[in-house]
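Shown here: the complex without one of its protein chains, the others still in place.
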Amino acid sequence: MSATVYPAPKTSSAPPLSQKPGAEASCPAGIFVLLAGGALWLVIATLLALLDSLKFHNTNLLAGQSWLTYGSVQAASSAAFLYGFGVPAALGLGLWFLCRLGRCALAGPVCVFVGAVFWHCAVAIGIGAILCGRSTGFASFEIPLWCARLMFAAYLMIGICALITFHKREVERLYPTQWFVVGALFWFPWIFSTAALVLLAAPERGVLQPVAAWWYAHNFDNVFLSFAGLAATFYFIPKIIGRPLYSHYQAVLAFWTIALFGSCGGIPFGAPVPSWITSLSLAGTILTALPIAAVAGNFYETARMDFGALDAEPALRFICVGLLFWIIAGAQQIAGALPNVSAITDFTLFGAAQKELFHYGFFALTVFGALYSILPGLLGLDGSAWSPKLLKLHFYFSFLGALISYAALLVAGLEQGILLAEGRNSFDDVMGRTLFPLRMSTLGDLLVAGGAVLFLLNFVGVLDKARRQCCARLKEAA
Amino acid sequence: MSSNAPAKTADAPEPAAERRSIPMWLVVLSGLLVYWASLFVSEDAGGFANDVYLPFHSSDEVTAANPIDPVQQEINKGRKVFEATCAACHQLNGLGKEGTAPPLDGSEWVQAAGGDRIAHVVMYGLTGPITVKGKEFNLSMVAWGETYTDDQLAAVLTFIRQQWSNKAGPIKPELLRAARAEKHKGPETAPELLRIPIQ
Partner (left out) sequence: MNSGPLLFLGLFATMAVSWIGFILTPQMQLTGLSQTNTVAVGNTLPETYPVAPSGEAHAGAEVYRANGCAACHTQMVRPSDLGSDLRQEWGVRRSVAEDYLLREPVMPGSVRIGPDLANYASRADTNDINRLYLRLYDPKQITHGTLMPPYRFLFDTRKILFFPSTNAFVPPDADAPPAGYEIIPRPEARALVAYMLSLRQNGYLYEAPPPESLRAKATNAVPTNAAPAAAKPAPAPK
């Protein structure tokens, strides 16, 4: 039961994404565009979410414009997060992991660069279309069909290069991160194309549409984003702590059970569908307790509560807190799916709280942790390029923001559900009484948006340093 | 927060995984979760039918919860009359008995388009030879018009017309009322019945 030892890399210990000076030429610009663009979209998504949150305080806020109604802004914010930040972050990090763990250079860097630019443009057009009233009306798939086709084409450009990179790897043994990356790479086009076909291109009849939409949204979160985020978690936690992952086979179990059970779910228990569909969905959701336990147990044994490492390496904080939030969000999803609980909590803000924690608590924080580790290397700098003060402030803003927003929405949702379940309160009364915690979530949204802005500022600082270094080198060469 | 730490990460060796097997607690948990989840599927899946919605658990439950079709209600009533009275001679399987009663199952008299003739038979009785399904029977049937109401007689006729292999339409009580109004004195014979026009 000894640790798997990687064969010594053929070149020096420096990775191919070299940190040697003058390495900009080999800097995979595509990965950089994906990640940087993603960070920008995250700021936009958080600002739009903040605007929506403010509308709960004053319903007349910007109500005069048709493109700024609550529904439009909410759809735009969701699309910006999922397609502007979520997919590019998953792709960018995934490509980086494949290169790093495979000990090879990125295949088709030009293709990746073009694909990345194309993707971001397509998302921008899509969000513009949503604000102009062309949203599809399906949660998590608001992008209109013609735009979805553009995004799919861009994805194929990047995805094929990723597969070639994976194929070209020089290390035979696969580390869990690579499975998760490949899993995410395959899962997204399959669910995206199915949803586009069945919801928009050749729409199914009647209630089959929401079933497919719920299936897609559940798969996007529970499989695609989980795979993408956990890929980073499995990479960075053992690496930064300096200990091997506790159990390879436990990771195998976690991987396959996330794919199998995480994909079967998402249908609300009271949905207008025959009972077998909701029962299967419930069974799948309950069984997601298995990967949660497997991942939690694996990392608990790996880290053994080594809190010293958290102080030494700030990026680790993001990753660990992200993992914790993934576990909590997953547990809440299971609890909320049980019939007795879902009778009270379905269609209340309870579900909104879980999504908030999953997206901004788990995925965004994990990606931030990864970005803090990766981005300087892409620009030919080292980790000291980040401003420690901004980093620390960003961590507290994002962490507390996600926590406050989550807790406020959770309280609001539970209160809403319990008061409605009593049966003697009118809906208007119930919403009046849950207004206070709902408005508290605005504070959380403000902190989350602030954190994203702080990251952007820090990032701009790093870009500036890279530019100065680049100019200095050009002067030297001249 | 030392500035050395991030640099250390970049140069650190790539992570590795130890090949420990899955711990026992996880195996036990898997078993429990699979059992618990399959309970939900077995109870609430409604037999994977497309018309079973919670809170119903099977197609039978849905059918039972629905009010019964009036024709089916008639058949149920008629069955009770048949089993109490007619089955003694015509048998429960409707095949009749040599020397006791002609068959009803597959009988052209029973399945005739209009029910006028069999309405007269149950109302006033039958006597003399009659050919049913190619065989001749020369027996005597009691009149039931005094024992049963028009509704009951209509129900039993509806029953025999839809039971066994018979596939004819239901009989309305109006038909029996019309037959009763004719006020015959005694049982009729087959030739008399044949003179009744079929609607």
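Here the chain labels run A and B in written order, and each chain numbers its own residues starting at 1.
Here, a contact is a pair of C-beta atoms (placed from the backbone, for glycine too) under 8 Å apart; a residue touches a chain by one contact, two chains touch by 3 or more.
Remember, it's a predicted structure, so these values are computed and weren't measured experimentally.
K.L.:
Can you say which of A:55, A:103 or A:359 touches the chain missing from this structure?
P.N.:
Selected residue, touching the omitted chain: A:55.
K.L.:
Which is it among B:12, B:62 or B:193 that touches the chain not included here?
P.N.:
B:62
K.L.:
Even though one chain is hidden, which residues of subunit A still touch it in the full complex?
P.N.:
So the residues of subunit A touching the missing chain come out as 55-56, 59-61, 63-66, 69-72, 74-75, 133-139, 166-167, 172-174, 179, 182-183, 186-187, 190, 194, 198, 203-212, 215, 219, 252, 256, 259-260, 263-264, 267-274, 277, 280-281, 284, 339, 342-344, 346-349, 351-352, 416, 420-423, 426-428, 431-432, 435.
K.L.:
Under the stated touch rule, tell me which residues of subunit B contact the chain that is not displayed.
P.N.:
Counting only subunit B, the missing chain is touched by 49-55, 59-60, 62-72, 75-76, 79.
Basically, only the chains that are shown with their structure count from here on.
K.L.:
If you average the Cα atoms of subunit A and of subunit B to get two centres, how far apart are those centres in Å?
P.N.:
Centres of subunit A and subunit B (C-alpha means) sit 56 Å apart.
K.L.:
In the complex of these two chains, what residues of subunit B are touching subunit A?
P.N.:
Touch list, subunit B to subunit A: 1-3, 5-23, 25-26, 29-30, 33-34, 36-38, 40-41, 43-54, 56-57.
K.L.:
Touching residues of subunit A toward subunit B in the complex: what are they?
P.N.:
1-6, 13-15, 19, 100-101, 175-177, 234-240, 242, 244-251, 253, 269-270, 272-276, 278-280, 282-284, 286-287, 289-290, 293-294, 297, 311-315, 372-373, 376-377, 382-384, 386, 388, 391-392
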